[in-house]
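With one protein chain removed, the remaining protein chains of the complex are shown where they sit.
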């Protein structure tokens, strides 16, 4: 394994690792949970699109428009392959945030007699683990429709407590929207049972795959979920591109979210009818270069092999958790071993505020994230003001963990704790 | 003038013009109305962001996050300068389509007692010139709220007919949303009087500046509008970035459209409060590289000088309209001279369908757009199935017009009309 | 010139003199199809009797390719059984997705083979298919009645 998968070799594909950081240090990038770095092939793919094929897709009879369309639709096919989805089920948005809002608004826009309509007294189920992006859109939908927002609580390790599943998912439940992996604690949510319960009451299941799709193999057919969202920028791809995947039979009966050009079937001054998916959900000239860039990122991941990526991260997380266990005054928040958890490690150092920890690590070229990680309710539940979070990806290796651990020691010395 | 402003020199800054088109021809790109080409400096700026500063903005204590934030906020300042706006008034969206939908949804989400709320019987005013992106979102808002959608008709030349302004803009009117320049006919809408009438009844004015902001100087303070939208990709910028500008006193009282990370003030499981603009409207990790790329595009335009750009396009349009006047069986749709019109020329050739015209032009390396141009109601009103549209920008010159005119001759010969 | 592979003489002929382009007031199914990206629209009537296509008639606006293709399709379908007609539509669809690598079977598609060149121009495939898809839709509706 080790010999096949070489983060040191991988780093050579990422121009940013040539950069010199504060204090003359090399970049130890442990913030891929926020956004990943990009390999050269992604930057080249975007540039190539602009330099050779740039035109508005689906809108012109000319050669560039043909080429742009085929690049853009080719990117869609790559993403469909990545998720084991049908091509027309893959919708390009600007981000997971947009994808999740799009689903919530589609519910909100549904006519009263539709499968998607939400009435007063209906239920929307989330969990205490959610990122704001998979919480606030549902809060707002509940407010707009009079539905009730309820949630799965978490246990002491930060795992979802399923004991009340039958009280949460009832005949009144219309949507269950859950994260696949916590961006704060790394816990992977065992969704099988929840998906089953959701479908048993005729509700729909939305998966926030922001922290899973970039890190392990996702097969939408096997998962059995109804909608899924993730962001390209966390998966080696460009900024400004996200994925909304939905089952085709659902998509073609949903109200669109953004309206405008290219998503219509017919338009008069007073009325419009909609094209089928994916166009139905892609109003306007799309983020073409970003779709092409994301496809290049997916090809890069596919070449590494998603199973290898997952194995590498699991091993590295195990290594890091062992190191953490030996540190005095440092407390890992969330699962303490690498079982059913991803490569995100949140921790606190007694007596040093996370923001100050991050500042000291920065001095050693180490980039981590600090704060509530857009999961403020989770922080409140855990009784924390924030954590310091290290998150790993394909370009990280044990030397990065070692740098982190020794810089934590320096931080403790600096703040005399 | 001619000597100062050299499209042939400008083309050297755009890598795509090195491409060989069908039939071995050079690229004559006359489709900037759909999307513009990108200068090298824009591609370099995006790449530079990824290679040196990539990190999630506003979210980390580390050096890359600091640099990314300063690049991103620096881009906002460049855009603010371009529009003569306050920095906090500039919101990055993914496109004009998103910007326009965002405004419409913000109205729709407003609580009943707010300035923005729309009730049954209220009025929304548009025009027959609108692109679908500035029509359908308002149709949908009208449907959702029970408001009435009314519109300015156009006259024979495709100019807005103001004679019924007092019947359209009344005490019941809440929003007036108009295009600044028609993407089909090139007509520039004289908005001064309409803005005045809008404000006289206490309504708000939304300007679709997609076809104006890239082509002539926009000063939001002078225009006196309340909201403005345009897309980066039509202004030499990357795909996947748009601008929503709004008056700060309005923005800070509007309901956000997309909810999620980074746009909040505080969050609990059941409730959230909002940050001030611009963050309030930028949920999630934003399209950072695209914002930086757009700023580079704006710098490129500023270096040319927007007044020079406008003068160049006006002259070139005048030249082209003169050539068109000499063609038999070719009919320009819209204003026949270059007064109060932009550099978009729609035409029809008797006996040849626009799609076929486009196909023949493509054979000569000429890229035009054909069809209804996402303004289907306008086409119906004009009694047309579509037009062929040539649109000019900074890299076009008289040689491009000459190529177009002679290829039109070839098309007529080919189809024996 | 590359263009000639798209605009065969036969096509230009059908375009100038479209067949069956006048809606027959009696029909067993009527459909209306549009091509939203370019605004082409077509109304097409089909009469089926005893599993056989008795008449096809249509009206609409569109480019030379869509008009000629609809003209060719209507002419070809009349007199065929539902089954044969649908197989013919399938053969044509396959030709359209051949990226210029097939010439089409003239015994099956007759004048339709003149449209083979369209398959090299991705943006025009929808134009060529409009009438055929409308026919298929109408024929299936007639069959189901």
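By written order: A, B and C. Residues from 1 in each chain.
By our rule, a contact is a pair of C-beta atoms (placed from the backbone, for glycine too) under 8 Å apart; a residue touches a chain by one contact, two chains touch by 3 or more.
As the structure is a computational prediction, the values presented were derived from the model and not from experiment.
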Interface partners of the hidden chain - shown chains only, full complex considered: A, B
Sole contact to the chain not displayed, among B:38, B:59, B:299 or B:314: B:59
Residue among B:84, B:114, B:266 or B:350 that touches the chain left out of view: B:266
Which residue of A:22, A:40, A:217 or A:336 touches the chain not shown here: A:22
Residues of subunit B in contact with the chain not shown: 58-61, 65-66, 69-70, 262, 264-266, 275
Chain not shown, touching residues in subunit A: 22-23, 352-356, 359-360, 363, 370-372, 376, 379, 385-386, 414-415
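Keep this in mind: only the chains that are shown with their structure count from here on.
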Rounded Å distance, subunit A centre to subunit C centre (Cα mean): 45
Computed distance of Cα centres, subunit C from subunit B, in Å: 38
Where subunit A touches two or more other chains at once, by residue number: 59-61, 65, 262, 264, 266
Shared interface positions of subunit C, touching two or more other chains: 37, 121, 124
